[in-house]
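Of the protein chains in this complex, one is absent; all others appear in place.
Which chain is which? They are A and B, in the order written, and residues in each are numbered from 1.
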Amino acid sequence: MTIEVELAGIGKRFPGVIANHDVSLRIRPGTVHALIGENGAGKSTLMKILYGVQPADEGTISVDGQHRSFASPTDAIEVGIGMVFQHFMLADNLTVLENIVLGAEKLHGIGDGARTRIKEISARFGFGLEPDQLVERLGVADRQRVEILKVLYRGAELIILDEPTAVLVPQEVDALFSNLRELVADGCSVLFISHKLDEVLAIADDITVMRRGTTVGTADPRTATKHQLAELMVGSELPSPETSERTVTDQVVLALDGVTVTDDLGRDRLTDVSLAVHRGEVVGIAGVEGNGQTELVEVVMGMLRAASGRITLDGQDITRLSTRKVRELGVGFVPEDRHRHGLVLDFPLWENRILGHQTKPPVVKGPLLNPAGARTDARRIVEEFDVRTPGIGTTARALSGGNQQKFIVGREMSGDPILLIASHPTRGVDVGAQAAIWDHVRAARREGLGVLLVSADLDELIGLSDRIEVVLRGRLTGTFDPSQVTAQDLGAAMTGGSAA
Amino acid sequence: MKRIAYSLAPPVVAVVFALAATCVVIAISGGSVGAFLSTIFSVPNDRILVNIVNQSSLLAISGFAAAIGFRMGLFNIGVEGQYIVGSCAAAFFGGSGLVPGPLNILATLVVAILAGAAYASIAGVLKVTRGVSEVISAIMLNYIALTMSGYLVQRYGVKAGYTYATNDLPPSSQPLGFAILPGANDVWALTVIAVAVAAGYWFLLARTRFGFDLRTTGASASAALASGIGVKKMVVVSMALSGGVAGLVWMPAYFGSVHRFGVPENFQAGLGFAGLAVALLGRNRVPGIILGAVLFAYLSGQSNELQRDGIAKQVVDITQGIVVLAVVVAYEIVRRRQSRAEREQVSEELAATPAAANEGEAR
Partner (left out) sequence: MTGTTALSRARTVRYTTIVVALAAIVTVSAVRIVTGADRLTTPGTLRQALIAACPILLAGLGGLWAERAGIVNIGLEGQMLLGTWGAAFFAYHHGWLAGIVGAAVMGLIGGLVHAIATVSFGVDHIISGVALNIIGLGAVGFLAKSYFDELSGGGPRNLSGYPTPPTLTIPGISDGARSLADQHWFVVSDVSAAVAGATTNLSILTILTLALALLTAWALWRTSFGLRLRSCGENPQAAETLGVNVYLYKYVAVLVSGAFAGLGGAYLTMVSSSSFTVGQTNGRGYIGLASMIFGNWRPSGVLTGALMFGYADGISLLPKNGPLVHALLLLVAVFLLAYSVFKFRAGELTTAIVVAVIALGALVWYFTTTRVPSAFTGMTPYVITLFVISVASQRLRMPAADGKPYRRGSAG
């Protein structure tokens, strides 16, 4: 027996934001149903409502035609709904068995009964998990299997997977998909949340698209194209970041020469990377997340130390310099995670203007701060970069993601940097802010700024870059000309399908 | 206006709540609530008034020492041990008379600062090199400080009454106090340290780059790292700074009236923990810490009169402890409300501008 779940008119408000409104969705029994949408489209909120983590403000959930309300995950589990969170919900210091039986001790106890049952399920789907292993010793793919096993152990018939492939390498994605197909063959339904269109087209039986907190349409994976889905997700013609004239010069701003970075365990995170960024050039770095982009950025910024190799900025060796020194030499840095690295959320905007520029006028005078200078310059950024805020005394936390990001970009372009390092500069940002940020990058490039752009958005990379380098398992494996390459080619190169 | 209400309401509510809870405790144990309240709120006599001023200075210095840690995101529970070490070292040095006359005061203060800073940096270094929580190491170090200083005084000190103490501070190095109220005892000369520390604390945090780095690290270590702050170095430096200030905590009393060090008779223990409480009460802000110190000193000063009503004076410890808990809860409630209000204000203002109508991003 499988269950049929239907959501109708779901709405959810948070202070100042509407996360979901009028969301409707029907999951047919025995299918893989994909829910797609951009970051911030409200997918995760919807899932939490369906799993009983948060209550809905309006709308109904019905299971097999009966109205249900879930006060807690327990209620959802009871009717056969299980969820695998994007950030795994596992306790590292407990064993696989302990993680699985937690909360479901009544089913088979916490001893041999449970052990047998876990081995049974693990064997049936080829998970290869050992009940008494500590979870901390498991790799990412195994942890995901523990999560799925946890859900199956409770007899779930609808399994929700929130961005399950974000952390997996391609082979692991294939393994996951074959697991999912077996589950469906066994009578389960799967709700698959993603924003990766290739994967959705490969695995889904039905597709529902969300945008700005609501469901905007459905699609049939047999007939839909990636482009159609993308337009449904974005809601308009895709903004294309076409760069017009070439402004590349032959002056090298940043050069990496055979740079290798190793982690605490002595494994290479970056291997023998050589790369040059010229004045007026945007060099894009393409790669599946976790292939060394973060390390590349951090080693240039002096946040990580290179094990070997040399990094120069405008001819000066910066391999061993501290982050502060690197910044003083004229490097702007738009970090990947704006909340953790880009801003101090509890500081007002004008104090955030000082962040990262603690040694450069106009925000400081020698060893002292210059609050007046910081305020004036913060006001300038707010105006030039169209940051929507009541004032510069507002804390950064109160701003929307797009406005926070515009402020960061504006700050990092202050003081005439010679190099800008931008990690995912428009991730989770609304379309308007995205276009504005692209315009600013282009304008600065015209004036001779060198840009190292790391992005997961292939269209952004192709549109903005003068040259694209592909990073795979810590190595630069291919160079592409953005005017010639297609997203498909890049995708293949990023997964090691065909290196150029 | 709203801002002031937001920052004043929590401590006021907390104090009222703590007093009410104390009254309940007194009532349950059969004491007279009326007597308690009338004694606590009576006008203090001259002697108590001076004591309140003197004690406030100690509590405020301790509060600032703790606050430096808090602003950095460190819980320096070791202020207690650091000021014991600072006091012990200073008293041995000051009592030795190596430096003559008034210059001895300055030299002794430097010794106190250095000793406190050095002791605090043990916890700082252990944190950055071995990943040891500063709270756990400081708890251990507090007891080691207490035992070691007791031993050193017994071993190298002189007999003072029934116990041992360091040599007395030479009279030529004893500063004159301020005879503010005629007939009452003096206000200690070195209460001025509290004023100097307050001014230095404000200037450092609000006006200097170093202070900005310190606050940034406390608010978000990850953002600090990305902005080019050497977080590990900051941990050790700010821990030492906090310890240096902690070393000064007992100095006004030492120079003002005690003139020697010996646990327990010739020392005042517990100021470190009280300083943590004062810093929490005052939200690590200069006026807050000063008011908090005065409040705690006031409660302790008035409590001596409680004995007359047959109420143990320790009852104000209960009040002080509850104030700390209540104020932290109150500040948290206000913080949540404030940040919600701010977010709503932002979306309201944005809704007002038509161009930004689509900006209300779903997150």
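What we mean here is this: contacts are C-beta pairs under 8 Å (C-beta built on N, C-alpha and C of every residue); 3 or more make two chains touch, one makes a residue touch a chain.
All of these numbers come straight from a predicted model, not from anything done at the bench.
Engineer: Any idea which of B:72, B:169, B:205 or B:277 touches the chain not displayed?
Structural biologist: Only one listed residue reaches the unshown chain, and that is B:277.
Engineer: Have a look at A:22, A:58 or A:132 and name the one touching the chain we're not showing.
Structural biologist: Candidates A:22, A:58 or A:132; residue touching the omitted chain: A:132.
Engineer: Among B:197, B:258 or B:322, exactly one should touch the missing chain; which is it?
Structural biologist: B:322
Engineer: Can you work out which residue in B:45, B:147 or B:257 touches the chain that's missing from view?
Structural biologist: B:147
Engineer: What does the interface between chain A and the hidden chain look like in terms of residue numbers?
Structural biologist: So the residues of chain A touching the unseen chain are 44, 47-48, 51, 53-54, 72-74, 77, 83, 85-87, 89-94, 98-99, 101-105, 109-110, 130-133, 150, 162.
Engineer: Pick out the residues on chain B that sit against the missing chain.
Structural biologist: Missing-chain contacts on chain B: residues 25, 29-31, 75, 77, 126, 130-132, 135-137, 139-141, 143-144, 147-148, 150-151, 154-155, 273-274, 276-277, 280, 311-312, 314-322, 324-325, 328-329, 332.
By our rule, only the chains that are shown with their structure count from here on.
Engineer: How far is the middle of chain A from the middle of chain B, if each middle is the mean of its Cα atoms, in Å?
Structural biologist: Using C-alpha averages as centres, the distance is 44 Å.
Engineer: Across the complex, what residues on chain B touch chain A?
Structural biologist: Residues 206-213, 215-216, 219-220, 222-223, 225-230, 339-340, 342-347, 349-350, 353, 356, 358-363.
Engineer: Contact residues on chain A for chain B in the complex?
Structural biologist: On the chain A side, the touching residues are 14-20, 40-42, 45, 212-213, 301-303, 322-327, 333, 335, 337, 340-347, 351, 354-356, 358-359, 364, 367-369, 388-390, 394-395, 397-403, 430, 432.
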